[in-house]
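Missing here: one protein chain of the complex. Every other protein chain is in place.
The first chain written gets the first letter, and so on, giving A and B; residue counts start at 1 in each chain.
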Amino acid sequence: MVVFGQFLEVLIGGLLAGVLYSLVALGFVLIFKASGVFNFAQGAMVLLAGLALVRSLDFMVARGIPTWAAIVLALMFAAVVMAITAALIQKFVLGPLVNQDGLSLFMATIGITFVIEGAGQMIFGSDVYPLRLFPTDAWFVLGGIFDGGLLVSKIDVWGGLIAGALVAVLAIFFQRTKTGRALRAVADDHAAAESVGIPITWIWFVVWLVAGLVALTAATVWGTKLGVQFSIVFLALKALPVLIIGGFTSVPGAIVGGLIVGAGEKIAEVYLGQLIGGGIEYWFAYVLALAVLLVRPQGLFGERIIERI
Amino acid sequence: MLYREAGQFKTSYAADMAIFPIRQDRIALILLLLFAFVGIPLLANFQLWPLGSDYMLRAILIPFLILSLAAIGVNILVGYCGQISLGSGAFMAIGAYSAYKFGSGVHIPLEFLGTEISIPPLPLFASVMLGGLMSAIVGILFGIPSLRIKGLYLAVATLAAQFFFDWVFLRVKWFTNYAPSGSVAAPDLHFFGYLVHSPIERYLLCLAFVTVFALIAKNLVRGNIGRQWMAIRDMDIAAELMGIRPLYAKLTAFAVSSFIVGVAGALWAFVYLGAWEPLAFNIDRSLQLLFMVIIGGLGSILGSFLGAAFILILPIMLDQVPHALGIPVSVETVSHLVFIVTGALICYLLIVEPHGFARLWSIAKEKLRLWPFPY
Partner (left out) sequence: MKADVQERPEVAGAAHAGSDREIGDVVLSVENVSLAFGGVKAISDVSFDIRKGEIRAIIGPNGAGKTSMLNVINGFYHPNQGTITFKGRKRSVMRPYIAASQGISRTFQNLALFKGMSTLDNIMAGRALKMRRGLLWQALHWGPALSEEIKHREAVEKIIDFLEIQHIRKAPVGKLPYGLQKRVELGRALAMEPELLLLDEPMAGMNLEEKKDMSRYILTVNDQLGTTVALIEHDMGVVMDISDRVVVLEYGRKIADGTPDEVQRDQRVIDAYLGISH
């Protein structure tokens, strides 16, 4: 029972950590679906949102503004920063690159990543900034069944709740609103969507804005867990293998992929790590994605691609 | 007026297929090589400007040469064959650590067979080339997914290589000969019986490697295999329908590219760094190489040199120029500025001139050829 209890604890911890990957992966999927852009900058956007949030929060708290008001204002400020970023990206990079092939767009987002990382840190600073939005202690559950109970971190549970809420909101946005439908039309065919009068620049701005807000959401959870710092960018990079596993175009895929990666790497770390040396978490997700690519290139939930010529 | 090709008639296809069909270009190249091989050593010998101190050699010319070599390798894969790679740093690392192992003697105990594989320490040239070979082999392995997956998916596969090998060289102590700090030092550089020690000797060693490999790369990309690579890059389906085997074309690109990157990694570790940790080859290095190729020019050997020069000189410029103007800028700000300028330039070039500096250069040459007429 102890062995099983330990396994369950690792599994739960992994699944909840995986929810955070899902959060970032969602941002990728949104942009990819709507503009065909594979956005390498999503991690940098999480960093930028986190920095804007934590620095403005600290600034206001230090000036005696009540914490709850400061949090609301800081969230609004960070949202505005993300909106400005989205507008700049749309105007100066993606607008001029319309109809370029996916690889050029991808490389452009690597460029964007660097600009955001440089500018964000120059404006907001480059230290580690602790963020306290959610409780970070843990619950011990099921003490009656398992000796000592299972350790479940509260922040992870919060992350799970937020991710769930976000998915619900996004689903409604995509399926029920006019903008959401326009978004799906643009994803299918830019030129056709434009010709029926969908304002494509506006749509792309909205997509990047939504991705920015998703990044902000991820930043609140990750920032609380780890502090807002540069290495968030690399954690966010793990959303890439999550996408490969789930499929690039699938929102449920992003969620399930995140859970698989989160649980998989924790279990591998605990059980495999003892055998071949620790730190497997560092690469496990990528190698898993590689394996999935070889077996099922479109991912678990992706649509099969028919090539034409 | 000097730059004219009038009167230079080509009477054979061989002449038309030369690397530099225009005579003035050939002369310029010979002069450049003469300067690199003879002029710079002379300047260094007499301590003349700008080689009065070792700084120019150690901090600029040697890294420039090695990174140019690595960029050529990356360009073959990304620029010519169109297979994006975010894991070049890992292949530099494989080259470096393999060369280190071959240079310090390989021992693989096979206790269950009651024997062991034992290779005595090899000289510099052999270990560097073996480093390249190991990198090529791993490159082929990680290239295999490229047969089923394309573009962005492949980017993730190469990221897998990057993170996996970061971890391997950090955690598998065999590769570092169980050095407690995880940091390893290169052996003495014996190059065909000659001890390469001073900065100028190191510079010449790198220059020799770069010259030979640049020539080989140029020959490959203008020949049959180069056309196959570019065909795969431009329209892979049509290429296959023309009888080009994707398996062969892609895997040769991975092999040649990884080989060159591996050799560059070995040189980077042995000749430039001297002692190093896995951190020297992390994802930042991979992105840096990718940037060199984009900025210099995708699908251009010349561009690889231009890109390497730019990426190397940019931080120095951003550090020195405000200083010279009397504006105090902190080290941190400089590094952030480097990020911003590089990233913005990448975006700008992708929008305005996807073939990078190399295309700007050829446009300038074209203008010069026609000068003073606009057409």
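The criterion applied here is as follows: a residue touches a chain if its C-beta (ideal position, glycine included) is under 8 Å from a C-beta of that chain, and two chains touch if they have at least 3 such contacts.
From a predicted model like this one, the values you see are computed outputs, not experimental measurements.
Novice: Using the touch definition from the top, which of B:Met235, B:Val341 or B:Leu360 touches the missing chain?
Specialist: In the full complex, the listed residue that touches the missing chain is B:Met235.
Novice: Kindly state which of the options B:Arg23, B:His197 or B:Arg245 is in contact with the chain not pictured.
Specialist: B:Arg245
Novice: Taking the full complex into account, what residues of subunit B touch the chain not shown?
Specialist: 12-14, 17, 216, 219-220, 222-225, 227-228, 230-231, 233-235, 237-246, 252, 256, 299
Keep in mind that, in the parts below, only the chains that are shown with their structure count from here on.
Novice: How many Å are there between the centre of subunit A and the centre of subunit B, using C-alpha atoms for each centre?
Specialist: 33
Novice: Where on subunit A is subunit B touching in the complex?
Specialist: Listed in rising order, the residues are 38, 92-93, 96-97, 100, 102-104, 106-108, 110-119, 121-122, 126, 234, 237, 240-241, 243-244, 248, 277-280, 282-283, 286-287, 289-290, 293-294, 297, 307, 309.
Novice: Sort out for me which residues of subunit B touch subunit A in the complex.
Specialist: Where subunit B meets subunit A, its residues are 82, 84, 144-145, 148-149, 151-153, 155-157, 159-160, 162-164, 166-167, 170-172, 237-238, 241, 283, 287, 290-291, 294, 332-333, 336-340, 342-347, 350-351, 354.
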